[in-house]
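All protein chains but one are shown at their positions in the complex.
Note that the chains are named A, B and C in the order they appear, and that numbering of residues resets to 1 at the start of each chain.
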Amino acid sequence: MPAKRTPARDSGGVGQASASSQTAVPRITPGNGVTAGSHDGADGSTALSREQRLELYYYMRLTRSLEERLVNLYRQTKVVGGLFRSLGQEADAVGSAYALDRRKGDILSPLIRNLGSMLVQGARPGEILRQYMAKGDSPTRGRELNIHYGDLVRGFVGQISHLGDMVPVMAGVTLSFKMRGEDRVGLVYVGDGATSTGAFHEGLNFAAVQRCPLVVVVENNGYAYSTPVERQTAARSFVVKAVGYGVAGERADGNDVVATYEATKRAVDRARAGGGVTLVELVTYRRKGHAEHDNQSYVPPGEIERWERENDPLDRYSRVLLERDGVAATELAAIDARVQGEIDVATDEASASPMPEGRDALIGVYADPAVAEGLWFRSGVDAAVTTHERPASWGTHDG
Amino acid sequence: MPAKRTPARDSGGVGQASASSQTAVPRITPGNGVTAGSHDGADGSTALSREQRLELYYYMRLTRSLEERLVNLYRQTKVVGGLFRSLGQEADAVGSAYALDRRKGDILSPLIRNLGSMLVQGARPGEILRQYMAKGDSPTRGRELNIHYGDLVRGFVGQISHLGDMVPVMAGVTLSFKMRGEDRVGLVYVGDGATSTGAFHEGLNFAAVQRCPLVVVVENNGYAYSTPVERQTAARSFVVKAVGYGVAGERADGNDVVATYEATKRAVDRARAGGGVTLVELVTYRRKGHAEHDNQSYVPPGEIERWERENDPLDRYSRVLLERDGVAATELAAIDARVQGEIDVATDEASASPMPEGRDALIGVYADPAVAEGLWFRSGVDAAVTTHERPASWGTHDG
Amino acid sequence: MAEVTYLEGIRQALFEEMERDPNVFCLGEDIGAYGGAFKVTEGLQQRFGEQRVIDTPISEIAIVGAAAGAAHMGLRPVCEMQFIDFISCAYDMLTNYVATARYRAMLPCPMVVRGPSGGYVRGGPFHSQNPEAAFLHTPGLKIVYPSTVADAKGLMKSAIRDDDCVLFFEHKYLYRRIKEELPAGDHVVPIGKARLAREGRDLSIITYAATVWKAIDAAEQLEREDGLSVEVLDLRTLLPMDDAAILATVRKTNRVLIVHEDTRTGGIAGEITSRINEQAFEWLDAPVLRVTAADVPLPYAPSLEDFVLPQAADIVRAARQLARY
Partner (left out) sequence: MAEVTYLEGIRQALFEEMERDPNVFCLGEDIGAYGGAFKVTEGLQQRFGEQRVIDTPISEIAIVGAAAGAAHMGLRPVCEMQFIDFISCAYDMLTNYVATARYRAMLPCPMVVRGPSGGYVRGGPFHSQNPEAAFLHTPGLKIVYPSTVADAKGLMKSAIRDDDCVLFFEHKYLYRRIKEELPAGDHVVPIGKARLAREGRDLSIITYAATVWKAIDAAEQLEREDGLSVEVLDLRTLLPMDDAAILATVRKTNRVLIVHEDTRTGGIAGEITSRINEQAFEWLDAPVLRVTAADVPLPYAPSLEDFVLPQAADIVRAARQLARY
């Protein structure tokens, strides 16, 4: 793998950033500077094996197809809440997560658009569908929505909605790695929008001072809900923020799965070697609205279409595999078919799953007592209230 | 005034910062790089008039002498709470505040060590003493402690203890200037420690995006309570943080009142001209403990003494005035005497002031109702409780 | 006049107040071109421009803090929390800075913090919260939580005109589910006054926000099936609390059921119970009871959410017990 560094870690590059620091971030366009400077595997120097490269394809395809299935289920009103897409961002999610080492026990914290990252870490399509459908045998037993769930054994921590909060939490997860001398690395995703939160700032600063083995990936997809990047920050990029925290920076084309992998891998290697935090900016584009209901009226005309036409990560990667890596079209088709099969099985299983029982809602707020105080007004207090004597206990809290 | 720019705004300089961004901030020593590169009025290029230069001296002396008086009062237990010193930081406080234009309605938000800044904006010694002594005719009528008070007419907003919170507030104050097209500028101080707070981050970023006419002054005095700068941030300076917010940066020797003035003045002028936010780092040193009770056991031996001996801002500035500006020693002695006189008068007045009446504590939580609900158990509910009939009202809330 | 929704009532109030007073402005995430996650501010930016309808970064601390700063200078900011759940990020700024400003520093801080609140919408634990209890405890804040279209509009107008900080909670379940004809003209509802939503003689239900409607459903069922005459008091303003209205209904029916959607322990019912105890104990013929959510984070699945949140059937059941007492 080349030790090629993105402009962020190159002093000249950041110097430039400073000179134009008063200029807003340029609107992202497909094929702008970032893409031009990125890897397309053209130099053939990546250390990924053929199997690994096909695995990357598999996860990207699985991400896209699984979300397409979710769209169907959503239209059939089988998805209980909102539906969040990562269309066009599959490379960024998959490529970055692929840089972690699951056998070493690396852990990541995904966001709503990191379905691909979770699949790489071992999340199963059936779990995802059950979560969205609020099933009783979903990982959170119907308590939390969409991909808000985790599994420390497989290596991902469930997010909460409050943006930025996972950065301090992952600072603590990786602090534990450091304290125990474990050879593990953590990775936390934040959107361009979430970089504005106090939690992001405090968590990143804390991890930087403690030199935690943490990679902070800013997924710059151009928008936070309807808000374009230039209303989120006056800086010309997100990677320049690395300087202010005294951490390393990387910037890569998030629609190039290999470039994404490589930039993140450098950050992961640095963290594992004791080099502390890296801020990785992955530049990509959110082709769907914030959620399914968002009509994207705020997007300049043609922008989405241009990204779809010129910079779809699956299209781009398929071309690389077919045209340069000597992969046969039939191989990709076989993967596509395998993915469809897996999703069909998962859909059948998830659909057959039961909804949770109402009373299960009371279990598990505390380790001890294991059961939350109940709703007395749904239980047998009738006896007590029919007497005007002093009862031993008026009303009970045993639900 | 020279258009000289500090390294922060110079792309080469920040490039260097980036290259060494993994290195901790070097321990501050008197006369390190910062001092060397600063103005001492040596080039004679400052636009300050002789009167203004003497006024700077007056405010610095007033700050120091007033705090010395407070130490006396503290030892006599006439100060109710803690006592916070700015010894050694008088130049940074006075020089930066002096860059504002009170006639234009500029507003600043001071910190605990910005007594000097408040005096420049028109705070009166007697008010300060009354505040510390919790007098009933103090600006906050005994409700808030030390220099936690403000006056929008004179141009300062009272801080709260929660560090960082004043940055968003001043973003809003200056947003109002922008919205109304007023020719006013705001300035907010934060300590090196307070830069770690989420509020600092959110407020600075908000102001940067909105291009508010705001100057954010980081007073880097080496410590936050007992915590040295290198445990607060992994960045090599605070001014490099400007890059990540896309704002201008200035760095100056905070123990040089003229250099401090000039750097802040450039920032103020930029803000007034519509150039948005500047992050100004003033490098200084906190010679006393966090508060009077702090024994500074965590400070390396000799450090305080070195700063006292080699880099006292009043000594330095006196020398400049005497040796270069042709000020006579008698002139400075006259100012010193005037200061002592003012403080003596203020002390007498403040000592004679009454303590507040307990009941006044209930007034003024809301505009309407103007009086807080009282303490019913201190008022006449006795009548009600002596009867077992249904009373019209059992207990009252009218205090 | 045409009927309008609860959401439209709020939107009208914002429009009218911005027309009336050039010092009023709005700030929040995605409230401008997009018109807000629920479209409460739709059309505002077109009408009043980007200077008065500001899309902010994702920064609740900064939104609230900047509003306070602007309010000191005489503006009247209206902050949107995209979901009220995110007000927790600004908890320090609200409780320590904003709420104390007048008292400790004689700084006026006229501002509104508003946002979609409440459950019954399958929003899960972080898009369904009822934050009133977290702020009831803070002297210096006012809290409003309307249940009708007229109140939503009229109280929003009062909130914007109020000289202190008003937290204005909008129930998102009601946004498009209830419609009313609105009084013409400058319709203002005073802060601090409860509303008798239904008159009755046998028993009082004290509640606010979405559960007002559950209480009315329950009251009708109780009337039909049990011949019970149930009074429903809609608090509307939670801080300051309308003690007079609470005492009046207690003295009338002598039996009180407090209903809130929020979790039980530490919820607002406790405060109401204390006030009744202190001021009308002898008027009680039965204990003051509460029907509330269970003490858990609000789960996502319909079966779980329905179980945790108070339903009309729960109110009916508790009311019957109370009536029989």
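Criterion: a residue touches a chain if its C-beta (ideal position, glycine included) is under 8 Å from a C-beta of that chain, and two chains touch if they have at least 3 such contacts.
In this text, all values refer to a predicted model and were calculated from it rather than measured experimentally.
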Visible chains in contact with the missing one: A, B, C
Residue touching the undisplayed chain, where the options are A:158, A:193, A:289 or A:313: A:158
Residue in contact with the excluded chain [from A:54, A:169, A:291 or A:322]: A:169
Residue of C:18, C:84 or C:133 in touch with the missing chain, whole complex considered: C:133
Option from A:62, A:185, A:199 or A:217 whose C-beta touches the chain left out: A:199
Footprint left on subunit B by the chain that the document does not show: 80-81, 134-136, 140, 142-145, 148, 160-164, 193-194, 196-199, 224-227, 231-233, 297-298, 355-362, 365, 372-375, 377-378, 381-382, 385-386, 388, 394-395, 399
Those residues of subunit A which, in the complete complex, touch the missing chain: 140, 143-144, 148-150, 152, 157-158, 160-162, 165, 167-177, 179, 198-199, 202-203, 205-206, 209-210, 364-369, 372-373, 376, 388-391, 393-397
Where the unshown chain meets subunit C, residue by residue: 85-86, 88-89, 91-92, 95-96, 99-100, 103-104, 125-126, 133-134, 136-140, 239, 241, 262-263, 265-274, 277-278, 281, 286-290, 295-297, 299
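The rule is short, and it goes like this: only the chains that are shown with their structure count from here on.
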From subunit C, the most remote chain by mean C-alpha position: B
Subunit A-subunit B separation of Cα centroids, rounded to whole Å: 42
CA centroid of subunit A to CA centroid of subunit C, Å: 34
Residues within subunit A bordering two or more other chains: 196-199, 231-233
Multi-chain contact sites of subunit C, meaning residues that touch two or more partners: 56-57, 59, 61-62
